[in-house]
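A single protein chain has been removed from this complex, and every other one stays in its place.
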Amino acid sequence: MSHDHSLSPEVMPQEPEKATLEGKNKFFGLWFFLGGETVLFASFFGTYLALRNSTAGGPTSTDLFGLELVFIMTMLLLTSSLTSVYAMYHMKNNDFKKMQLWLAITAFLGMGFLGCEIYEFAHYIHEFGFTFRSSAFGSAFYTLVGFHGGHVVFGLSWLIALMVRNAKRGLNLYNAPKYYTFSLYWHFIDVVWVFIFTVVYLMGKVG
Amino acid sequence: MSENTNTNSVNSFQKKRNKDEMKKQLISFALMIGFTIIAFTLVATKAMDKMFIIPVILLLAIIQVAFQFYYFMHMKDKDHEFPSMMIYGGVWAAVLTVATLLTIAWW
C-alpha cells in the first residue's frame, strides 16, 4: 500500500511527530486538551485550598505530612520527566532502540512514584485514621492527589501499550505523534505535581 | 519496514541542533532540581517566616513549571502559538477559579 511507504520514508523528517496531518492534529489536540486539564486541576486545587483547614477535629496537614517521602516522589517524577525528554531526543535522531530504553526508564520511575503514593495513602489511613470521609479536608486532599495519581496510572498504561505495540515495528510517521503526545501528557503530569508538592505538602507543612 | 530507521538518516546539522537543545534541557533540569531542593530546605529548616516562605516557594514552583513548559514541552519553539494561547487561556481561567475558591466569601 502506498501509505505504508509514505509513513516510513527513507529519510525521517526532523519533526516526525508533525510530518503528517494526523500527527499535527494529534499534536494540537493534546495541547488544547492540556489547556482544559489546567482548568480541571485548578478547580481541584481551588476546592482543596478552600477546605484545607476544615479538618473537623481530625488530623491537620501539619500532623500528617512528612517531607522525606514527598521529596523522593518529587525526584522520581521530575527525573521521569527528564527521561522522557531523552526519549524524544532519540526520536528526533531516529534512534528507536534508545527511545524505547529511555521510555522504559520513564515507566519504571512512574511506577516507583505510584508505589510511594499508595504507601503514603495507606500510611495516613492506618496510622492516623485519616480517610476520604473523615473531614472536608480529607475529601479534598484525596480527591486532588488521587486524581493526579489517576492521571499517572492512565499515563503508564498508555505508555506501556505504546511500547509493546510498536516494539517490533520501529519508529514511523504513524506512531511518532503518539509517542510525542504521550511525552507532552507526561510533562503535564509533572507540572501538576510541582504545584501539588508546593501547595499541598510544603504549604501544608508550613501551616 | 523498520529497517530504514538507522541513525544515519538524520543529517549532522540536525544532530548538532538536537544536541544543543538537549544541553539546554539538561540545564533546565538541573535548575528544576535545584529549585525543588531549595523549596524543601526552606520548609524543612523553617529558615524564614511563614509570610515569606509561601510566596517564595510558589514563585519557585512557577519558574520551574515555566521551564517544564518552555523547554521540556518546547513551547518556546515555532508552531507553538496556539498551544501557548490555549495554555495561557487555561491558566487565566485557573487563576480566576483558584482566587475565587481561596477567598469564597470575598471582601
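All chains are identified by letter, namely A and B, in their written order; residue positions are counted from 1 within each chain.
Rule of thumb we're sticking to: contacts are C-beta pairs under 8 Å (C-beta built on N, C-alpha and C of every residue); 3 or more make two chains touch, one makes a residue touch a chain.
The rule we apply is simple: contacts and distances are computed from a predicted model.
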Check: UniProt names the one chain left off this complex as which of "1,2-phenylacetyl-CoA epoxidase subunit PaaD", "Na(+)/H(+) antiporter subunit B", "Phosphate ABC transporter ATP-binding protein" or "Cytochrome c oxidase subunit 1"?
Finding: "Cytochrome c oxidase subunit 1"
Note to self: For the chain left out of this view, which of A:Phe33, A:Phe108 or A:Phe128 touches it?
What the structure shows: A:Phe33
Note to self: For review purposes, identify every residue of chain B that touches the missing chain, sorted by number.
What the structure shows: 82, 86, 89-90, 92-93, 96-97, 100-101, 104-107
Next item on the list: In the full complex, which bits of chain A touch the chain not displayed? Write them out.
Entry: 1-4, 7, 21, 24-25, 28-29, 32-33, 35-37, 39-40, 43-44, 46-47, 50-51, 53-56, 132-140, 143, 158, 161-162, 165, 174, 178
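Rule of thumb we're sticking to: only the chains that are shown with their structure count from here on.
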Note to self: Per the contact definition, I'd like the list of chain B residues that touch chain A in the complex.
What the structure shows: 1-7, 9-10, 14-15, 18, 21-22, 25-26, 29, 32-33, 36, 39-40, 43-44, 50, 53-54, 57-58, 60-61, 64-65, 68-69, 72-73, 79-80, 82-83, 86-87, 89-91, 93-95, 97-98, 100-102, 104
Notebook entry, point to check: Contact residues on chain A for chain B in the complex?
Noted result: 4, 8-12, 14, 18, 28, 31-32, 34-39, 41-43, 45-47, 49-50, 67, 71, 74-75, 78, 81-82, 85-86, 89, 92-96, 168-172, 184, 187-188, 190-191, 194-195, 197-199, 202-203, 205-207
